[in-house]
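I'd like to ask some things about the structure below.
Removed: one protein chain of the complex. Kept in place: all other protein chains.
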Amino acid sequence: MSALPADDVGGPAQPLLTVRGLLRHFPLKRNLPWQPRAVVRAVDGVDFVVRKGETLGVVGESGCGKSTTARLLMHLIAPDAGEIVFDGRVVGGNDLPLREFRRQVQMVFQDSYASLNPRLTVEDSIAFGPQVHGLAHRAAVERARDLLARVGLEPRRFAERYPHELSGGQRQRVNIARALAVQPRLLILDEAVSALDKSVEAQVLNLLLDLKEQFDLTYVFISHDLHVVRTLSDRVLVMYLGRVAELGATEALFTAPLHPYTGALLASMPTLDPDRRTTEAPLAGDPPNPIDPPPGCRFHTRCPLAEPVCAQRVPAIDLAAPHAVACLMHEPGSRHSRAGTSSEKRTEE
Amino acid sequence: MLAYLLRRLLLTLPIMLGVALVCFALVHLAPGDPLVSVLPPDASAELQKQLMALYGFDRSLPEQFGVWIWRALHGDLGTSIASGRPVTAEVLRAVGNTLMLATMATAIGFFFGALFGFVAGYFRDSWVDKLASATAVFGVSVPHYWLGMVLVIVFAVQLNWLPPSGAGPGGSDVWEWNWEHVRHLILPAVTMSVIPMGIIARTVRALVAEALAQEWVVGLRAKGLTDFGVFRHVVKNVAPTALAVMGLQLGYLLGGSILIETVFSWPGTGFLLNSAIFQRDLPLLQGTILVLAMFFVVLNVLVDLVQTALDPRIARA
Partner (left out) sequence: MSAVAAPAFERSPGYWSTVLRRLLRDKVAVAAGIVVLLLVLMAIFGPYLTPADPYASSMLKRLQPIGAEGYPLGSDELGRDLLSRLILGARLSLFMGITPVLFAFVLGTALGVLAGYAGGAVNATIMRTIDVFYAFPSVLLAIALSGALGAGIGNALLSLTIVFIPPIARVAESVTAQVRGRDYVEAARASGAGAFTIVRVHVLGNVLGPVFVYATSLIAVSMILASGLSFLGLGVKPPEPEWGLMLNTLRTAIYTQPWIAALPGAMIFITSISFNMLADGLRSAMEVKQ
């Protein structure tokens, strides 16, 4: 890794982002004041760590809480419980006020058109962020034009255009430039390439890889496209129904997944390999409702290896392990038939 | 669904209370002496005090409000200062007349408005559309009190076909369903119908054009449905909103009839309002505004409920 960026505080060994016990519930509207209120448990206790300079992929079905987690990371929504630590400093605390945090973490959204104010020119959109943080207008515009060039859009052709005149891929490049304008260290990409045509997607992904090198960035890459995640990520986080299911190095996770859900996800990846035909769906049933999640391990209702103990006990996840998983089968002493006793140690890659 | 209805009804109560409050405040912020129309200018202070106490004007405002509301809930809206008759009786009688006028006007307006709107929406951008749309714009832009005057000039003064004012021969205000009386209804109702006609025509045109552009119409045609069949589907689609707009227009006409009633000397609530204002008859003014406003609120809720019942998309859990 090249020299650390100027705002680095804790050195290369310190994780860039540590998330502990992140929780966020959304109450639903009720018709009459005496009816009990239903609650969507969107993010229900999430822990993970993002290392400096890595790309962490985040995968899961719709409704698993990926996007809510992204917004919680950015503090666009306030968490109901839990803590986010950025480079050793608690976000929102005295060491790291929100405004400063917001300069160091940025996000690129899925909908490239909705992410840009239709009334502002491209360069004004990009220059907004730096100006908020004190840069003078002219300097901000200069930086905006420079970034446009770096994302592959010629400033002369694009700087004074409006978003509706650009194609989807071009707009997403603008969004990336906008995110980079405040010189962040962490970039959260929430399905950033999902809405693009495949060929354009490839170009934008390559751009992202280049920029990561150039600017010394760390990425959190949220996607439902497992192929892309495999290509881009160093480690992968699998989420299910508001909780972390598995977290490990990409290749290890893809070749030997520990959590049955991960296994099912990978098995459902479409492939052109004629030897790997999918004749039946790897997972039965619909994803349960985040309003009323199953007790115990949330996946047990669809898990082919579930046993009665899975409905009674919530699996714990050990983040210190290089390949962490929240499943009773891998928890020694959990009374699942496949788990060892607490004295045995599992060998992991 | 039931829960939604209950909720909607519950929400109406604070609004009704607010409306009553505004009614009360409106009238009591009027400068000037409330008894000026009744007291002779040289009345003694003693007499003044007596009358003030009689009408309750000597109590504090919140107290007056409370008393007024309480009595109103029991149907007693006080006594008119100018005429000495109970307000409730006067208002109810006037409301009957206005309701008749407004309903007739809304019916005419809805009929023609829907007709023009449908025609315009179906034959979009043709000369028929342009004509119908022009009529709609006319309806919305014309000052209806002026139109009333013009119609009076043409039909009453010049042609002498219809009477220029009043609700019955000889200015009587006792209604009967005979031609003698209905003659008096025609001009004011037609005049009043122009605004709802314009608004409904516009709304229906937009709705019909939008509905015809939808993909399910193409699907229906592909199934082999005749033009008439498609027409019925479009009607079903457009009806809830059109009826809602009609209901709202009825409410507006009820509340806003004063101008037409002034032109035609129609003995309705508008006319009553007019005299109450100029005679500074506070109890009558308060009572009339309250009744009219409440009608409007209730009408709004009804329209809402009917629309929800007809269009399941609107009701949300």
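Each chain gets a letter, A and B, in the order it is written, and its residues are counted from 1.
Here, a residue touches a chain if its C-beta (ideal position, glycine included) is under 8 Å from a C-beta of that chain, and two chains touch if they have at least 3 such contacts.
Keep in mind that this is a model prediction, so the values were computed, not measured.
Contact with the chain not shown here comes from a single listed residue; of B:V142, B:L162, B:I186 or B:A239, that residue is B:V142. Taking the complete complex into account, B:L29 is the one of B:L29, B:A45, B:L73 or B:A222 that touches the chain left out.
The chain not displayed touches chain A at residues 71, 74, 76, 98-100, 102-103, 105-107, 109, 111, 114-121, 125, 128-129, 132-133, 142, 145, 155-162, 164-165, 175, 178, 182. Taking the whole complex into account, chain B touches the unshown chain at residues 14-15, 18-19, 21-23, 26-27, 29-32, 137-138, 140-143, 145-147, 149-150, 152-153, 157-158, 251-252, 254-256, 258-259, 262-263, 273-274, 276-278, 285, 289, 292-293, 296-297, 300.
By definition in this document, only the chains that are shown with their structure count from here on.
Chain A and chain B have centres, each the mean of its CA atoms, that are 57 Å apart.
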